[in-house]
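Data block below; observations after.
All protein chains of the complex are present and in place, except for one that has been dropped.
A and B are the chain letters, set down in written order, and residue numbers restart from 1 in every chain.
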Amino acid sequence: MRISISNLTVSFGPTVAVAALDLTIESGELVALVGPSGCGKTTTLNFVAGLISGSTGELLFDDRDVTSVSPQGRNLGMVFQDYAIYPHLTVEENIRFPLDIARIPRATALESVYSTAELVGVADLLKRRPHQLSGGQRQRVALARALVKRPGALLLDEPLSNLDAHLRVQTRAEIRRLQSELKITTILVTHDQSEALAIADRVAVMDAGRIAALADPATMYARPPTLNAAKFIGSPQMNLWDLAEAGSGFARGALVDLVGSNVGSSPYIVGLRPEHAVVDAGGAPGEIVLREVLGRDVLLHVRTGDSLVRVMVAAEAADGLYAGQRVHLSSSLANWHAYDRDTGSRIELRPPVAGVST
Amino acid sequence: MATKSRATPWLLLAPALILLVVLVLVPYCGALFYAFTDATLTRIIDVNLIGTANFEQLVESRLPPFPTLITTTIVFGVGTAIGTLFLGTTLAMILHTLSSNWRAALLAVLLIPYVMAGVIIGYTWRLIYDPQAGLINTVLGMFGVGGVDWLTERGLSILSLVVANVWAGSGLVLLVISAALSNMPRNIVLAAQVDGAGLGRILRRIVIPNIMPAFLLATLIALIGGLNVFDLIFVMTHGGPIYQTETLALTMYRLTFQQGEVGQGASLTVLLFIFSIALATLYVMGWQREARRWK
Partner (left out) sequence: MEMIRLGPVQRIARLLILALGLAYTIVPILWIVSVAIRPPGTIVFPLSIIPTSFSLENFRDVLFSGGTGARSGIGVGPYVNAAVYGISSGILTAIVSAMGGYALARYDVRAGRVLLLVMLGLNFLPSAARLVPLFLLFVHTGLFNTRVGVILAYVAGAVPIGIWLMAGTIRQIPVRLEQAARVDGAGPFTIARRIILPLAMPGVLVVATLAFVDGWNAFSLPLILTQSPDAQPYTVALQKYATGDFGIVWTGLAAGSVLGVLPVLVAFALMHRRLLSSGGLTGAVQG
């Protein structure tokens, strides 16, 4: 089922939570809405679910206008951040609930319950009650309840936020597996960009009620379409410098051929991911200020000239690189990103034609 | 909840609101009206407005004299409040130093008077105070002391009534204070003990300030309750002898239903109402001052 949102605006009193948002999620696709708190991603999801309505906006499921249809009639499955499973019912009754509402005969309903429970991995917990379950188990019950009626679409509102780190990684893979097996259109809301990149077909970065960037995970990471996306996607965060401000000496040095010496009027904010800064024999001289061990990698904070550069190095290659050590940093031109300071839109950096100075 | 209609809450509230308007608001307005009329039990429809005559008659009455009436009411109300607050609070604090098993069992026993009907409590205590068959005089008799008439002389009977009413009302104070104690953060008591504070200091500086809101509420409930006691006094002394133990509520009943003076009874209702509102207002003001102190 394809979901189309057009021109959605939602305000709570004077605050505008979502502004003129358009988004289409194709059938069977998993789209992730990411962004910081307050960017409007949960509000958008609640609109799709029918739990709130917008001051303007249309919602289409395939070609059906469901804007004024109540949540009960939209045939959706939703998993909330706090699971919201019914505490006074057993796991089986919880999963069966949507089917009971739809007056499905008990025998048929039970079959669906069992098969969905198997799919999700809670088949042996059917007789338990929520207070006897762990967080991860409760979450799966919520997932089963959402999926049991084979809804047209699945809505996930920060489903992994309350799980431990390991469980989070494990569970998100399972969600993806289920989703692609069932080919169910899914909207995932999360503040964790790595989660979005890991399992989504497309990622929408939201900011202040708008979609700032929309792209597939690989593109979103390798060539962030906007400054917002560049800031938000990728951990550790991309190094960013405003060429007109102090502290951007390293960037100016690296991009001197493109930007020229007339930096005062450059409208650029440029960025380099930590893994693209190279500790090299040539390059700008600097001194390591801080060394963070991240496990597989080591993150070095290097002061060079007036700039502070974060450099990601593989752990094996980090021997001898300690605070106080002098090193040289270089980078490849192709790895730099540039954005317009005012609009935030991406600018493709091209080497200048020989002889022309900017 | 965008998809729920705006009318829903009012529909849900309708039965309650209708009930309260019809059976509380309207009657009170009616009483207010009747307080200024000369209505009697035999003549309720054809009434004349007589201004404040009812109130004047009240103040000038001899049986009982108005000051006596007010004094009785206040003494009774305040006496009950003091007694129940003292007993209820002390017992609540003691109960909370016990394990929860003991606490639950004792609480259940201590709450029995609270669930008994006022008239039954009245008869129970009459049985205790009875000059011939009463418990107290029987016990006194065993020691050779003569029997005392507990419910006939004014001062003594008011005291006896208060003792009975305190018995009836301590349970509620116990409940309210007990709930407040349960909600008190436990660690501050522990911290105070580590700091070397003894029982007295802990009570004064930590426990009491923490339960003060609940205590004020209990005071309000006790006072208003005390003012409005009816059942107990009705069956124990019926306001006697010679109206000496009548409170506002008792007089109101007598005037309206035994003497048929509906107008006068209504004026007493208004008086009773004003007293209660005044107390409630004092409470709200005191509560706000407390709340400000803790901000």
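Here is the rule we use: a residue touches a chain if its C-beta (ideal position, glycine included) is under 8 Å from a C-beta of that chain, and two chains touch if they have at least 3 such contacts.
Please read all numbers here as calculations on a predicted model, not as lab measurements.
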| query | Among B:F36, B:F76, B:W125 or B:Y243, which residue is in touch with the absent chain? | reply | B:W125
| note | Missing-chain contact, candidates B:T68, B:T152 or B:N228, resolves to B:N228
| note | Missing-chain contact, candidates B:P9, B:P209 or B:P241, resolves to B:P9
| request: Touching the hidden chain in the full complex, which residues of chain A are there? Just list them. | output: 49-51, 70-78, 80-88, 97-98, 101-102, 129-133, 135, 138, 145-146, 149, 155, 162
| query | In terms of residues, what is the contact footprint of the unshown chain on chain B? | reply | 1, 4, 8-10, 12-13, 15-17, 19-20, 22-24, 26-28, 30-31, 34, 44, 87, 90-91, 93-94, 96-100, 106, 108-113, 115-120, 123-125, 127-128, 130, 132-133, 135, 138-139, 141-142, 167, 181, 184, 186, 189-190, 193, 199, 202, 207, 220-221, 224-225, 227-231, 234-235, 248-249, 252-253, 256-257, 262, 265-266, 268-269, 272-273, 276, 280
